[in-house]
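Dumping the structure here so I can ask a few things about it.
All protein chains but one are shown at their positions in the complex.
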Amino acid sequence: MSTLQIVFVLLRRELMLAMRRRGDVLTVLFFFVIVASLFPLGVGPDPKLLRLMGGGVVWVAALLAAMLSLGRMFASDYADGTLEQLVLTPTPPVVWITGKILAHWLVSGVPLILVAPVLGVQFGLSNEALVVLVFSLLLGTPVLSLIGAIGAALTLGLRGGGVLVSLLVLPLYIPVLIFGAGAVDGAMSGLGSEAHLSLLGSILILAFMLTPWAVSAALRISIE
Amino acid sequence: MNSINWYKYSSPATFYGLAGKLIPWFYSAAALFCVAGLYLGLVLAPTDFQQSDAYRIIFIHVPAAWMSMFIYVVMACWAALGLAFNTRLSFMMASALAPTGAMLTFVSLWTGALWGKPTWGAWWVWDARLTSELILFFLYLGFMALQAAIDDPRRADRAGALIALVGVVNVPIIYFSVRWWNTLHQGASVSMTKAPSMAAIMLVGMLVMALAAWMYAIAAALSRARSIILEREKNSQWVAQMVEAEV
Partner (left out) sequence: MLEGKDLACVRGERTLFSHLNFTLNEGELLLVQGANGSGKTSLLRMLCGLLTPEFGEILWRGEEIGAARETYHAEMAYFGHAPAVKEDLSASENLDFSCRLAGIPVDSDEVKGALGHLGLGHCLNLPTKSLSQGQRRRVALARLMLVKAKLWILDEPLTALDQAALQLVQTLIGEHLRQGGMALMTTHQPVMITGIVPKTLPLTP
């Protein structure tokens, strides 16, 4: 079977598993909504302030939600032995790793993108800024899944793995946060957001090319 | 082959002895440079006309910041060597460097705050350099936390090495993004780049202090590497012989 078919089979399996465990997907989504809703309660309901903060808050919430969902990426496959079997298939690891990351993004990144405009409206973002928010998340959330996969692979089976992942991964998420929130800011202030979005795009391409190799190395280290 | 046998020095037993001989020299060099640098910085360098004597903290702050970045790169180099050639000593050097790097990062953040209060009127300003330094501190902490969480030394070595490499690839991207973020949000912050033109003697003082920090870092990393070697090789013959000889 061709490599593309393998990726397709893996995607089908992951989506089927996610469908049978809808609760997990929804938990991450609600976490995203709750974190974003806490900010107005913390800083007060001043519309001007909220409009200024909106993009950044939604992006920080997206970062935290993405990080929370990383535990799912390899941990259950590692616990039940499926990960070993994947490593032992003749397919090059980079191929199925890319498939797993893509599946993770579809299950935990895409729902965030769909809900984000609602949160944006709560913060009083303009229509143009809402469009930019969705675009920036579309470019940025796959990077979160890609970089996060390295952290998830390195911390497999470790005690306190969840907190450790956040320490490893959040500093690496900073450029995505800066350019993502910056894009929304640019749209709000009328400075334009093309530069931010194209930088996000180039980070995505770079991450897409490099991270599967790092994840493959990380999984080898953790499985030994 | 008539060249030097480098692999000999990558054996922990040989390295243990060699490092033991080198450490006092590096500590002495560090002390010498430190005394000279402080004399240059605190006595010979003139009082600044704008910042009075508060500026003198740069003789600690700047060398610490330089070394904190340099050590991260060196650490990543050891990590890469370890992953490429599977030499245990390289991994040990990477782990031995991390705490020193983290400490220098912390020193540079702390002295930055001490300098910021009289100069900017605030302990902390979201300046691009300060923010990057803070993120570097997080990277060091992540490296050390990951190694501490893994019991198997082989896995700890490799996992740490990989995260150090991922970090070093990301550092330029992070630095660039923070600069970009900072220039867009100018106004609230004061740029540190517009420091008053520096007298030559100040620069020399900082360089000498940087040398002191460098020598100290080498000495500290070597002695930490020696402890790691002893811990890992506690069941080996050469350690047993050495302990017997000392009793």
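Think of it as A and B in the order they're written, each chain with its own count starting at 1.
One rule holds in what follows: a residue touches a chain if its C-beta (ideal position, glycine included) is under 8 Å from a C-beta of that chain, and two chains touch if they have at least 3 such contacts.
As the structure is a computational prediction, the values presented were derived from the model and not from experiment.
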Checklist entry - For the chain left off this view, which of A:52, A:87 or A:158 is in contact with it? => result A:87
Checklist entry - Who touches the missing chain here, A:96, A:123 or A:173? => result A:96
Checklist entry - Which chain A residues touch the hidden chain? => result 1, 5-6, 9-10, 12-13, 16-17, 20-21, 79-82, 84-92, 96, 223-224
Checklist entry - Where does chain B touch the missing chain, residue by residue? => result 152-153, 232, 234-235
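The working rule: only the chains that are shown with their structure count from here on.
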Checklist entry - Across the complex, what residues on chain A touch chain B? => result 150, 154-155, 158-161, 164, 167-168, 170-172, 174-175, 178-179, 182, 185, 199, 203, 210, 214, 217-218, 221-222, 224
Item to check | chain B residues touching chain A - in the complex, by the definition given at the top | outcome: 83, 135, 138-139, 141-142, 145-146, 149-150, 154-155, 158-159, 162-163, 165-167, 169-170, 173-174, 176-178, 180-181, 184
